[in-house]
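One structure, as structure tokens, below. Some questions next.
Here the complex is missing one protein chain, while the rest keep their positions.
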Amino acid sequence: MATTRSRPRFGAVVSGRVGWALLPIVATAAILAVLPSVWFGDSPYTTSLAVQALAFAAYGVGFNLIFGSTNQLFLCVGALAGVGGYGAAILTDETSLPMAAGVAVGTASAAIVGGLLSWIAVRRSLGVIFTGIVTLVFSLAFANLLLGQRDLTGAETGLVVTGAPARIGDDQVGGYYLFAGILVGFLVVFRVLQLSHVGWAFRALRDDEVAAELAGVDVSRYRIYAATLGSAMIGLTGALLAYSAGFISPTTYSFDRVDVRVLVLVAFGGLGTLLGPVIGAGVFAVLDEQLTASLELREVLYGVFVIAIFLGFRHGVVHAFVALSRRIARGWGGRPVEPDPPQDSRPEPPPVSG
Amino acid sequence: MLEVAGLAAGYLGEPVIEGVDIEIRTGEAVAIVGSNGAGKSTLFRAIAGLLPPMQGRVVLDGKDLTRRPAHRIARAGIAYVPAERHLFPAMTLKTNLVLGAYPKRPDRATLELVYALFPRLQERQRQQAGTLSGGEQQMLAVGRALMARPRLLMLDEPTTGLAPIVAQAAFEALEGLKKEGMTLLIAEQQVPLALSVADRGYVLENGRIRLSGTSVELDRNPEVRRAYLGVA
Partner (left out) sequence: MRAVILDGIVLGLAFGLLGVGMTLVYGLGGVINLAYGQIVVLAAIVISLRMEDGWATVQAALVGVLAAAGVAVLLDQTLMRAVYRQHGEERTLMGLLLTLGAAFVIGGLLTWRYPAGALYINVTGEPVSILGVPMAVGSVWASVIALAVAAVLLLFFGGTTFGRGVRSVIQDETGARLVGISPSFVRTVIFALSGALAGIVAITQSMSGPLTVNAGFELTTFALIVTVVGGLGSVAGAFLAGVLLGVVNSLSAHYIGQYITTIILLGAAALTILIRPRGLLGR
């Protein structure tokens, strides 16, 4: 088991090296800021690809908070985003409230739903698989709900989303910066949590739930908080996507389109890591570009890629990279880098008796 | 029959036992004695194949069993009854026994022998194993091991969770088995009980063999007396 340090004071920032801690985020923000001028060349197509990638990275950070940090397998990222997106869209459609209200309502709704799901899972002590199944059921039920309530949602034909300024359209640079800003914001929140007593609690409960409980960590409460916050992030992204794209349909937030992708790209980048979702989203965006050949063939290559990656990089790219740099750093007598080592699968636990 | 040489085994890279040498001759009853945490279970798991040894060898009748998978070792003739028993809770007592003979079909004679040794098992043969009492489960675990007609029967702390009277009865049953010619290897914290059945014993302390000898020798040994028998 990874050792966890003694419990810090409430609110304390465990690592004093705040500058260092925010470095990855600053670097990412810098890269994102200059990317359009360097790479896009004014192409709306490329911009929209980038916006998609950013959105998925944002989904990923939320998912990382829920699953990566507190082991709740929420297979309903798409549905939560859909709650945000459709919630916002329907609100501005049915009333004359501005976009901001729609976003707020969408985000709040997603947060509530996510928190509720977590509360149920916690109350019934559902393990990983069962949480996964229950949330998957929610996902599919939500999709069916969208299809069934055609008056409200437009079912398969979709819903045109009004109320958004053209500047943030998903093929506009404005839209790009909006999502880049959101993503950086999420990363900051994630990082701050990671470094605070909350992050300590997360690591403890991921490591050994019973031990954490005994050490004073209210596992249930942290789980619900993480799920609520993560769902809020996902809902917010979903809502903004709705306004940015100007049009949504059930496929925008379907399990196939969203959850599968998020799961894979977060696991690829590294579950529970800060930049994992960003790296994963980036890589898969590039991959998508390269594989535009045929849709089915793309699916095949995607699958091959997933299998190859998980047979190789079990703990994700970020951990592999960190392990490598540690080895190098040690070789040069340098100090090791911050994040915890990946949890290796444990062999059959030893029996209690001597 | 069984030869353990220089065995080291542990968890997550840390050895719990080191340099363990043990020898068991056919028909003998040998006791491994030691307090909690000494490494008795680790030793047994390593011999039985549930835990791959880090160093050393386990040889049964000349066949090297080191690092073989547990099911191969079971089929080679070593029957291990762990402290946790690992019965099949949703199956009847009888089915549990029948499975003991896997992959062969159960031998009528052996089944009768087990029932003769533990009449309570015959009474409750249709009962689900998960609903049996501690003592009955222990009997079932031993009975299941016997169904395979093993060369060597290993028992890890057979008296755990048993009332003193039941524990006594259990050891009497083991005495009976020994008389039938069964080779026994028993790990026990309760030293007097263990030495009463065993011919020889090894004292395991902090993962190493500290003492060995006949049970009479060990019983008389002042260190053993002080540490385990509470005699000044």
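Some notes on this structure:
We just call them A and B in the order they show up, numbering each chain from 1.
In this text, contacts are C-beta pairs under 8 Å (C-beta built on N, C-alpha and C of every residue); 3 or more make two chains touch, one makes a residue touch a chain.
All values derive from a computational prediction rather than experimental measurement.
The residue touching the chain not shown here, chosen from A:245, A:263, A:279 or A:317, is A:263. When the missing chain is restored to the complex, the residue among B:89, B:134, B:164 or B:192 that touches it is B:89.
Touching the chain that is not shown, out of B:4, B:24, B:48 or B:93: B:48 (per the contact rule at the top). Against the chain not displayed here, subunit B makes contact via residues 48-50, 69-72, 74-75, 79-80, 82, 84-91, 95, 98-103, 105, 144-145, 148. One chain of the complex is left out; on subunit A, the residues touching it are 71, 73, 120, 124, 126, 128-130, 132-134, 136-138, 140-141, 144-145, 147-148, 256, 260, 263-264, 267, 294, 296-307, 310-311, 314, 343, 345-348.
One rule holds for everything that comes next: only the chains that are shown with their structure count from here on.
The distance from the centre of subunit A to the centre of subunit B, each centre being the mean of the chain's C-alpha atoms, comes to 51 Å.
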